[in-house]
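Each remark here refers to the structure printed beneath this line.
Every protein chain of the complex appears in place save one, which is left out.
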């Protein structure tokens, strides 16, 4: 995301989705805009809103952050009593405006709009078979595949069409779908990606995360269940299940890093889960130290939990430059080391002579960790003990998360002790998988933990990344 | 075009197309850029180039003039040994970037790119029937319909697919089409819209007008025939006919106004045809006068011809501000009359006390003519005799030209004498339809003259304008 | 001007100025905007408008063309009953937004705004002496020097201050100056640069050229005399002379190329002068030929005059691409020759087998002439006879015109016969200096002809170009 130089070392969520059905007021696009702002952390590459006034669809989508993509003039033109919206992070190969969502098309019944978070593992196969039947594709996104399938089955009614479509597609998906008549929300059979329902007065909202509800003035009703289709129209809300299995495989990274701490995912507070992870880490990897600090912002609750459980005081040790945005000047080689200093500055005054526990939520490549440990020491820290609130990432994700090649995953390539040496820490502790699961209070069977243990919840074609247009 | 205020009174051509097949050098996109620049007069709303390197397709299209849409960086990325390109003028309802061309999509055989000049009269009907079969549409342009049809038939080979597609579509079209293997040019069975073939060394070029060849360093070989498919690939060029009728109905407005004077359309020099029209006008509507002037730029050759035939000297009477571009400040009501003065200024010195023949190529609404006559008189002209090198426009076009509603066509609503009074001219003469036809030297049967006489070359659903997404 | 590649071969005027005093309506900025649009040919690099409501001054200036610099929102904020405006062409060294005009500053009496066309030859010397007294300079333009001088003398009253300032500065200048109380127009003692007065109702306008009056709805009253100060305020208009010599030295290039043909400069129609030049050229350099063509646009009246006097028919031979603007893609070396084709295309149909007289208004470096002759011949012209409506340029200008280094002036480096060979013409004729003077009908003593004969109207420091900040 930072042009020219990677300033942090994180896995990337690929999308956030939103849906809103209102009783006719003309604030729909504006409310979606606010909600999208609250989901901005789920994707910073493109943003889009599509609305429908029961007769036609209007939409606007473009590359950029939510406030860059929309202005008053654009929002004013998006008139409709319902709408869906999307923010997207994308791998560089897919980074074209054509791939921005929501996907909007005409089908025999009018217009259909689709917003998708996740990734289909059989998207390419379905594409191929549709092409053999004569279909053409203008984008490389799964939403186009999904819209094509729904359109094909649409003579049987929209809900039936969606059921048939869901029976065909495999992988991870949280969808918001809109036609002239209704707004629908769909979550995949394993609940890999989150989707929840909110209410504002008589109106309903669908969102990837509940943090969107607060800014929209809505309140969380419940999560959409795996395999559930929620349908909202002028007659209210109905729920059906296109499948109902026992298996569940929610992405645990939503708790570790992706979601905002003020979101509640599947009834569990993200903040609380993070704080618990800190408490558990403190038990699994205790250390004698003077100060617990976090790599801001997402590790702060973990650090507070660690401090509480260990009795070591919590404090700030790294100050974040809040003006570092996405556009970033390409540093010349000679300046590169300075450039990476811009984002976080060590707080010498607080570190001098201290034994410091530095809490991070994940280590992907390890480059940032190495730099931070080094800078903490230069700033006077006597010892730096690194504690990580997720286990080592060792496998790629096929369900909507952008993971680097395996040989770039430090957790896959090195032992813990080797990693410790590489990053220069005095000690290093990763939370155990069980510890992480326990931090959520949910049973282990609920989660997909494949990035830590390679046990994918469905058969995937390992080694093959998400398919893109260029393939 | 001009935001806020209409500064001239012309019919609008809706598009220009281009195609280029080279022997592997990497100047393809740049050559298309130059050629597109020469076709800019055919469409100023959006521009696009798609190239293909035999393996993949790359494209770029956006709203704006050719030099606004492309820069060095963009052209550099468009690598391929062949390409097609497009400029577009559009009615306001269709003015979305989604509708910019070339249209590029994946189909079972790879990628297909289509650039279209013209308008299908059964586009909506085909759309509907494809939708019933499950197809979805993301744009409101005919190119998407055409690409869908070709994709459906593509299992029988590209040329067969194109033949089948052409058998289905009705209306006006000059097409350039590109796949991984070949570049194709197609002209509709009546030759409504122009398309010609050029050669540069061993390479072939297709263009709406031959004026593109000069800037590309190519030379005109011949026009594509009505009903012809030209196929260019590594083995050279081949020609087939998907239909071969006797009827022909080329748009005569290409000679009057749309094409550049340095183009040769169907073996006739546009410049020469215009000059002839002036000579004929001089015979049909002689007048005693001191000076023949043109409404710049397209009427200059007509005025020169009129002067030559009448013996009245040619001179400049209206000076054009060459910096008036597309962006134009919305004048306040009180300033409106001044704003329209910006584009053309009368040359008092040359007009004072003179009887002036003002040559215009067409009168559509009549508003500009009225203003010009008035300003010539204010500038000292004793008499203003208006001569028009096309007959009164009385009917709408369904073949790719943007005509205003019939009740805005002054030729349809008023007699010649009423028009003369409205525009304040001392006399008014329109060239006769036969006179216009004669100016080209081609037989009358060759032309569509429907905008003058309502005789459409095929059945059209009168009263219905081009279909758009919002319908 | 054209980034990357020089598409024509002309001397460049450096500025256009404007002034307007109205009786309190709020259209001042908009009227100046229209007037500036009409003066755009005098400078395309930056534009600016300053207004004054009697209490404060508001201004806006930026790099770019008039319609790029101003929009509705900006014009709306420029409220005042009087204003001055400026367009600028600049040599690359001075191309900074700081150097855009009008120059606006506070002085003891309020605010002073200055717009300047021309060039001071003792600007650097005055700057130096002011700096010794402690003054600082933020730009490299003469307007800042002039404003400083006026401010220093302003305790004696504005008109006295201007008189004293004019007594000090040497060189070429047409100035519009504005304070809270009045609008002033000043022309240098030799009348090197033009300035004229117009009237619109009760309001007065000052402009470099009368072509601005037409679009503003004003009429030309008279030229400002050399050495005259015109003062316009609530009590009307008054005229004083700060000097009154017999000598006069107006720039003859205003008639040849700089001014618009619809302007009247010092009572002479620019169009008529150009046409006369054509007639005189026909007598000085007759030739047997079939067609007279112009290099568009400024040579058209010359060609019409040549045709009239010679009896050879006038026609179009070079078609100009009207969409070629300022931004122009940097062609790769291999594409360079094609790039230069974009601006003008030969009209083969009209040229084939003909002996052609090509009229140009000037030859500076000769590069464009060579290319045009070559292209006319490629397009079929049997002979190309070049006739030029100005004598060879052999010396640099120190009075506001951007001339290339002497060794780039083909007229200074080669004989006429050598030039003819270089450009590939069958014959070449330059109008004589006397012929050119005669084309205007004014006495030779009225003009500065230094670029043709090196006789500067005042002592200049030859070899030194205009001073710039970097010197």
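As written, the chains take the letters A, B and C, and residue 1 is the first residue of each chain.
Throughout what follows, contacts are C-beta pairs under 8 Å (C-beta built on N, C-alpha and C of every residue); 3 or more make two chains touch, one makes a residue touch a chain.
Owing to the predicted nature of the structure, the values given are computational and were not obtained by experimental measurement.
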Chain not shown, its touching partners among those shown: A, C
Contact partner of the left-out chain, one of C:106, C:247 or C:421: C:106
Which of A:133, A:272 or A:383 contacts the chain that the document leaves out: A:272
Full-complex contact with the absent chain, from A:11, A:195 or A:211: A:211
Per the touch definition above, residue among A:71, A:156 or A:418 touching the missing chain: A:71
Residue among A:15, A:38 or A:437 that touches the chain left out of view: A:38
Touch with the omitted chain, as defined above, among A:315, A:404 or A:424: A:315
Absent-chain interface as seen on chain A, which is shown: 27, 30-31, 33-34, 37-38, 40-41, 44, 65-68, 70-72, 75, 211, 214-217, 260-262, 264, 269, 271-272, 297, 300-301, 304, 308, 313-316, 319-325, 327-332, 334-335, 337-339, 341-342, 345-350
Footprint left on chain C by the chain that the document does not show: 56, 104-108, 112, 127-128, 131-132, 134-138, 147-148, 151-155, 469-470
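One rule holds for everything that comes next: only the chains that are shown with their structure count from here on.
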Chain whose average C-alpha position is farthest from chain A's own: C
Rounded Å distance, chain A centre to chain B centre (Cα mean): 49
Chain B-chain C separation of Cα centroids, rounded to whole Å: 36
Shared-contact residues (touching 2 or more other chains) in chain C: none
